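For this depiction, one protein chain was excluded, whereas all remaining protein chains were kept in their positions.
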Amino acid sequence: MNLTVNGVDTTIESGPLTSLLDVLREELGITSAKAGCEQGGCGACTVLVNGASRRSCLTPVASIDGAAVTTVEGLGSPEHMSPVQQAFTHHYAAQCGFCTSGMMMAAQAYIEGGGSDDHEAIQEALGGHVCRCTGYVKIIDAVAAVARGESFDLSVTAAGTAMTNIGGMA
Amino acid sequence: MAEVLIPASPSEAVSLYGDGAGTTVIAGGTVVMPEITYGRLTPGRVLLLSNAGLDGVTIDGTTITLGATTRIDTLAALGDQVAALATCADNIADGEIRGQATVGGNLCVSQGPEAPRGDLQGVLLALDATVRSAGADGERTEAIEEFLSHRAGRLVLDVSFERPSASAFSALDYPHTHEYTVLAVTGVRAADGTIRLAATGLAGTASRLHAAEALASDPTAAGAAAVGDCSFADDALASAWYREQTLPVLVRRVLNQLEESA
Partner (left out) sequence: MKAVGARVPRYDGIAHATGRTVFVDDVRIPGTLWVKAFRSPVHNAMMTNLDTSKAEAMKGVHVITSESVPLLEYGHLSALGIPADEPLLAKDEVRYLGQPIAVVAAPSEEAAMAAVAAITADFEEQPALFDVRKAFDADAPVIHDKGNWYTHFEDEMDRRQIRKGNIEEAFDRADLIVQGVYRPAAIEHAPIETQVCQVVPEANGRLTIYSCTQALYFSMGVVAAHLQLPLNKLKVVGGTVGGGFGGKVDTATETMCALLAQKSGKPVKWRWTREEEFLCSSTRAPWHMEVADAVTKDGWILGRKMLTLHDAGAYSRFSPYGLTKHSFHHTGAYSIPNLEFNGYVVYTNRTPTTAMRGFGVTSVSFATETHMSRIALELGIDPFELRLKNANRIGDTSPNQIPYTDPSTVPTILAIADAVGHDLTPEYAGMTPAPRSGDLLPEHLVGQLGNPEAH
């Protein structure tokens, strides 16, 4: 099997029923998608499959053989963040950060689909995603700001590229 | 290690499915994948329908056919044909699950661990749909009511129904987008004026509400009569008592909506 992951053609060795989530995390070492519930209920594992936001935990990898997969790592880097990433940073839309990757991928699909800054529409688009820190207001604000095409002055919100690294591991 | 078969056409899917013995079918994966992940299901033989060409909506005159692997989110576009189907589909889970889950999966899903599942069944019952399926005795086309009563060992190919002159859907609100339908009622006025009613969220599969249909001209009486046709699940989402109390309300609402649309 083959996938194009974040623009890179990749041969997949995992078994055909392996979830896309496990392929990304365990085989490819791409860890932004999280195993929050592994039953489609929390949204933390969401990635783009051929541009559509999908639960990677519910997707047997063989069912998307040949597809293009995008994760948060593919949106942008700390030095060159995408508009959605900049908005989440500027609006403090991540608290603990665990739901953030899934939220951003749903937001990315919403924006690419021409979504507006209407709060109800954003809530509907992100409705399958749970943030237990309950930071929904800031998340919706961030997505609305991207929809309006705003730019973000990260010099007052981001201040450098400090990383959270467990035990100094990058 | 499961044997995984990935048919590339409907006929290949039918032939690989055979009599279905020992075969787990995965369409969208939204129900089966967690079962595998959690170790509750260790399939020996898997038929993966992602590439089988069983998806798509066909409209031929007044007949609408939904392929088995048609995604739930596709149904939203059928609002001008069958309002109840689009409304019901839009009510299922979230946009991402709707983009993955399928019509056939919704028809075949078993009773969930904590609630009845299969949100579309009530709408398709009210539409008096027919199900085309394959299995041990070959291909079969039958009324959905019959299909639901003996669906084990069948591979759904498609579901067809006649465009109604009007349809209405009413459901109890539920607390979170990922809850299954607590209770929902669909009403359909067929082209010949016949009224059909069905409920989802009961115990087991969905049910036609025949007694209520007979009293359709009196929504209040129909609501009261509907209770007799149903058994009610007592689960995490609602008590049987609550479902029993609210069913007449939904029946009344649906009949009133049908009346208004006339």
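Note that the chains take the letters A and B in the order they are written out, and that residue 1 is the start of every chain.
The criterion applied here is as follows: a contact is a pair of C-beta atoms (placed from the backbone, for glycine too) under 8 Å apart; a residue touches a chain by one contact, two chains touch by 3 or more.
The model shown is predicted, which means the values in this text are computed figures rather than measured ones.
A.B. asks: Among A:Ala94, A:Ala109 or A:Ala145, which one is in touch with the chain left out?
C.D. replies: Of the candidates A:Ala94, A:Ala109 or A:Ala145, A:Ala94 is in touch with the missing chain.
A.B. asks: Out of A:Gly29, A:Gly114 or A:Gly149, point to the residue that touches the absent chain in the complete complex.
C.D. replies: Selected residue, touching the omitted chain: A:Gly29.
A.B. asks: Where the complex has a chain not shown, which of A:Val5, A:Val23, A:Val49 or A:Met104 is the residue touching it?
C.D. replies: A:Met104
A.B. asks: So that we can see where the missing chain sits, which residues of subunit B does it touch?
C.D. replies: Residues in contact with the chain left out: 38-39.
A.B. asks: Over the whole complex, note the residues of subunit A touching the chain we left out.
C.D. replies: Considering the whole complex, subunit A reaches the absent chain at 25, 29, 31-32, 34-39, 41-42, 44, 71-73, 75-78, 81, 85-86, 88-89, 92, 94, 96-101, 104, 130-133, 156-167, 169-170.
As a working rule, only the chains that are shown with their structure count from here on.
A.B. asks: Taking the mean of the C-alpha atoms as each chain's centre, how many Å separate subunit A from subunit B?
C.D. replies: Measuring from centre to centre gives 31 Å for this pair.
A.B. asks: Report the residues of subunit B in contact with subunit A in the complex, numbered from low to high.
C.D. replies: Residues 1-2, 4, 6, 26, 28-30, 33-34, 36-38, 43, 46, 48, 50-51, 93-97, 99-100, 177-178 of subunit B touch subunit A in their complex.
A.B. asks: Which subunit A residues qualify as touching subunit B in the complex?
C.D. replies: 15-17, 19, 38-41, 43, 46, 52-55, 57-60, 62-64, 106, 124-125, 127-129
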